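Here's the structure we're looking at; comments come further down.
Shown here: the complex without one of its protein chains, the others still in place.
Up next, chain A:
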Amino acid sequence: MEDMSQYPLELNGDDVPMVRFMNVSKRYGDLTVLDALNLDIQQSEMVTVIGPSGSGKTTVLRMLMTLEKINEGVIYVDGKPLTHMEKNGVLVPASDSYIRSVKGDIGMCFQHFNLFPHMTALQNCIEAPIHVLKMNKKEAIERAEDMLEMVGLADKKDQHPIRLSGGQQQRVAIARALCMRPKVMLLDEVTSALDPEVIGEVTNVIKKLVAEHNLTMLMVTHQMGFARDISDRVCFFFDGKIEEQGTPTALFDNPQRERTQQFLSAVKSAD
């Protein structure tokens, strides 16, 4: 059993990170996917995760979105524990209702969009604000229309996903997540399922988000150019660990570790 007393009940002080992974491990059976991960993401920081397939990038996002349970360690969001809750002065695994009360700060967009196919773009966007935030319908619609406008799809609001292109669907998915006003936004390879010619419309929306909103973002991508353009920090994952991290310039132009160099040159030659 893990000694939980080493983990603070909450994070205090001046520089509390927006997200803190503290000694987080994730295993599937015998396979250790993440090994004692420590990662802080500051308020308004844009962190990009790169790395070879199977290195655990998606798993990091899924754990933070509470789609996966962690085996060891604690994840904190905005100073509060996410995966655990306080009981008699120590942290114990969080109950479902506790998790629901905390994870509202986090939003996520998926590789395959996962829009609700039986709802129009607008209905997709107002679903959670109405049923989770208990907003009234009129306000929810106003907010959703603003967000759809922001992603450039105001005219498509009454279309069902099946009638939208992949790029449009992904932009609706971004708008839908933003309607919940998350503090942290997770993007898992949001352009990987898209045709090359529509990738730009999605990356432009993300660039706009970074420029205009002070969201904290954690993004997994295979597009190195895009990562370099918009990230504050890039983390290179290898085999369930952060092999190297730094500013885009440092990591892309002057990688220190051999595996980083190999990965980057492999990616470059593939382009």
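In this text, a residue touches a chain if its C-beta (ideal position, glycine included) is under 8 Å from a C-beta of that chain, and two chains touch if they have at least 3 such contacts; residues count from 1.
What we mean here is this: contacts and distances are computed from a predicted model.
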Name the omitted chain as UniProt records it, choosing among "Sulfite oxidase-like oxidoreductase", "Tryptophan synthase alpha chain", "Ectoine/hydroxyectoine ABC transporter permease subunit EhuD" or "3-methyl-2-oxobutanoate dehydrogenase (2-methylpropanoyl-transferring)".
"Ectoine/hydroxyectoine ABC transporter permease subunit EhuD"
Which residue, A:Lys80, A:His160 or A:Lys241, contacts the hidden chain when the whole complex is considered?
A:His160
Among A:Arg20, A:Lys57 or A:Lys103, which one touches the chain that has been omitted from the display?
A:Lys103
From the list A:Thr59, A:Thr120 or A:Gln245, pick the residue that touches the absent chain.
A:Thr120
What residue numbers in chain A mark contact with the hidden partner chain?
65-67, 100, 103-104, 106-108, 110, 112, 114-120, 127-128, 131-132, 160, 162-163, 176-177, 180
